[in-house]
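Note that one protein chain of the assembly has been removed; the remaining protein chains are unaltered in position.
Right after this comes chain A.
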Amino acid sequence: MDLKFDRIASVLFLAVGVLFIIGSRQLTSSSYGSVVGPDIFPLVLGIALVLLSIRLFFETFQNKSNQEKKEKLEYKPFIIIFIATLLYILTLESIGYVITTFLFLFVCFQTMERSKWVNSLIISALFSGLVYFLFVEVLKGTLPGWPVWFS
């Protein structure tokens, strides 16, 4: 257990709880035909979250004995894939599904393991083409297919 993470998390949860309490105080406290307004439930939950995160904060001091074992994390591929995903999401609507998916998959395949780039190329092309064909042509769904400036 990472105590530092728990401490930061407890403070964040506390903040979320406080925000929800403030937010629900600003809601109207009653609604027509109902004794209990829309503010009670989130208000109570917000208070509960504040109390729980305070308890979590103190719990982190209790069990100090836990030894942290360091494990090696593969940050590099993760960051590449994360950024690739982010770019994929942001460009999906303008460049279209087929091209973005193809590029995204190819980049990720090669990040996971740098080998057999022909296979990666074929599989990512097949995946993006097949999904688009099945969803749009067969199931009549809507996906941004091609770049906006294309059509």
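What we mean here is this: a contact is a pair of C-beta atoms (placed from the backbone, for glycine too) under 8 Å apart; a residue touches a chain by one contact, two chains touch by 3 or more; residues count from 1.
In the analysis below, contacts and distances are computed from a predicted model.
Missing chain, UniProt protein name: "Tripartite tricarboxylate transporter permease", from among "Tripartite tricarboxylate transporter permease", "Circadian clock protein KaiB", "ATP synthase subunit b" or "ABC-2 type transport system ATP-binding protein". Note that of A:Phe78, A:Phe133 or A:Trp146, the residue touching the chain absent from this view is A:Phe78. Although one chain is not drawn, its touching partners on chain A can still be listed: residues 1-2, 5-6, 9, 13, 16, 20, 23-24, 27-28, 31-38, 40-42, 45-46, 48-49, 52-53, 55-56, 59, 71, 73-75, 77-78, 81-82, 85-86, 88-90, 92-93, 97, 101, 104-105, 108-109, 112-113, 120, 123, 127-128, 131, 135, 139-143.
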